[in-house]
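Just below is one structure, and these are the notes that go with it.
A single protein chain has been removed from this complex, and every other one stays in its place.
Letters A, B and C mark the chains as written, and numbering starts fresh at 1 in each.
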């Protein structure tokens, strides 16, 4: 399975059991991408990491 | 089944299925009594009625 | 000053109510919102395997048998509704402040040491009961919050001198608050259009009820919860509140509609 990187349009090979919401680094441009939907797999730039706060 | 009135010491006949906490009027002196325990049945003067307030 | 009581009953759309309140508050109308919680407490009790049991007193009043576990379920369910109302109001720019009658001794009352319940004709005394009367309102606390720009949202609890939380009747709670604040209007919102001459015939809605006919109405016309609303109305009017409105909580703008004369106006 593979998908296109939204940043550099490179093609990224993905694991068969890719999870919804999983973070995938783009091997070409290094951008951090998020699996925003499955079948078909769509990747978007992952949101910034925010500090951990919850109880 | 019977028990003694705590007010006038008269003997009061009670129903077989008397309930814990039930109110029983004393036929002799008219006092309002409460069944405070079963086997053996013990009667005490019932507390004052308070206004109804709960939701 | 306008005190609004919203029930916990199903079928009431809180977003309409909160939008209406937000508009009125923005126009400078001082408001206190008092809510019930019976519906939520019933549902939560069932989910937790401690379903509600209702008792009828010899004089015909039904109330929730409130043992300690029921009280704790009641406190959780009413706190959730309180936070949801505060959430919605704050989202509309209202500086809502949620509290209960327990907090800061807002509503001080006496715990009923015992309650009498009628079950198939036999009267029983029930002791482990956490319901209570409302004898005093911490008016200074309410006025402090109001004068510093907060809109109090009050959950139906009172507190005894020993600090015990007490299940109280929401309508009576709202009436006590309205009396303490010498409110012009106490608005009791419910899931019907008002008091009917013969329930549930909508066309028999009583639009004006002189206060002198309150006792008659509560004995002859009102059933169940409506009886308590009329008792609350009586408490409020006797303590100086100018008018009590029994309004329809289901309408688009429940508060504005009532203030414009819809529902049963008791003066």
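Everything that follows uses one rule, which is that a contact is a pair of C-beta atoms (placed from the backbone, for glycine too) under 8 Å apart; a residue touches a chain by one contact, two chains touch by 3 or more.
Please read all numbers here as calculations on a predicted model, not as lab measurements.
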item	value
Omitted chain's touching partners, listed by label	A, C
Residue among C:39, C:103 or C:213 touching the omitted chain	C:103
Residue ranges of chain A at the interface with the undisplayed chain	19-23, 34, 46-47, 49-55
Those residues of chain C which, in the complete complex, touch the missing chain	44, 47-48, 72, 75-77, 79-80, 82-83, 86-92, 95-100, 102-105, 140-141, 144-145, 148, 150, 157, 159, 162-165
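Keep in mind that, in the parts below, only the chains that are shown with their structure count from here on.
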item	value
Separation of mean Cα positions, chain C and chain A [Å, integer]	52
Gap in Å, rounded to a whole number, between the CA centres of chain B and chain A	75
Residues within chain A bordering two or more other chains	none
For chain C, residues that touch 2 or more chains besides their own	none
